[in-house]
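For reference, the structure I am asking about is given below.
What you see is the complex with one protein chain gone and the rest in place.
Let's look at subunit A:
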Amino acid sequence: MAAGSTIDALGQFELHPVLGGLGEALRFSQSPLMMIVASVAVLAFLYIGMRPRAVVPGRLQAAAEICYDFIHNMAVDTIGPEGRAFFPFVFTLFFFILAGNYLGLLPFSFAFTSHVAVTVALALMVFVLSVIVSLKAQGAKFFAHFMPAGAPVALAPLLVPIEILSFLSRPVSLSIRLFANMVAGHVMLEMFAAFTIMLAGLGLIGDALAVGPVVINVALMALELLVGALQAYVFAILTCIYLREAVAH
């Protein structure tokens, strides 16, 4: 919110307990609330969309089927035949993040993907899953990946730490990318909205000029719709790539 001449672009990310004292006791803020809303929206979309069970689908059913096919193809094409087992996980991940990103664009709402704790948790979940799958599928051979095939043995002291660092940085980049994108988008929306309010305080000329940031915010909203879908897609496709490497022999 714009307070006087300063712009508080980060205040929108503050967490407040909902449901009063009960929320405070349960550490229940608007962030988990929006997670529940997102989950319910995804489930409602599928349940209501698939209720006709029609051979020739209507619009909503076609949309639900397209979503299913989209993630199913992504999982199976990227991971391979083993991808069928991970399809529900990738589906959950993609639509949890997508719904979170899009819900955050609604007024008076909150984007839980703009919290690094949430994105790190999601990324660590993917990372731990891929490590477990790797160890299960490849056993001790998994560690051989840290030494690139065909590289001179003399370079091992240099290459192996680099490979390990690059492997360990996966969850970091995965989480920071989503977090930073969402924060940046919401900060920009807040900044231009604050410009409008500040310009409106300058009288008649300000009123006219204040239209500018509104127009920019409309464009930014379109950009954020793109970014929200893109980041969910990137998160899901990278998860698929990590799992592909995990199941590959």
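Methods note: a contact is a pair of C-beta atoms (placed from the backbone, for glycine too) under 8 Å apart; a residue touches a chain by one contact, two chains touch by 3 or more; residues count from 1.
In this section, contacts and distances are computed from a predicted model.
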"D-methionine transport system ATP-binding protein", "Fe-S cluster assembly ATPase SufC", "ATP synthase subunit b" or "Ring-1,2-phenylacetyl-CoA epoxidase subunit PaaC" - which is the UniProt name of the missing chain: "ATP synthase subunit b"
Candidates A:Val128, A:Ala151, A:Val172 or A:Met221 - the one touching the absent chain: A:Val172
From A:Val118, A:Val133 or A:Ala232, residue that would touch the chain that is not displayed: A:Val118
Absent-chain interface as seen on subunit A, which is shown: 10-11, 13-17, 26-29, 31-32, 35-36, 39, 42-43, 46-47, 50, 53-55, 61, 64-65, 68-69, 78, 87-89, 91-92, 96, 112, 114-118, 121-122, 125, 165-166, 169-170, 172-174, 176-177, 179, 183, 237-238, 241, 244-245
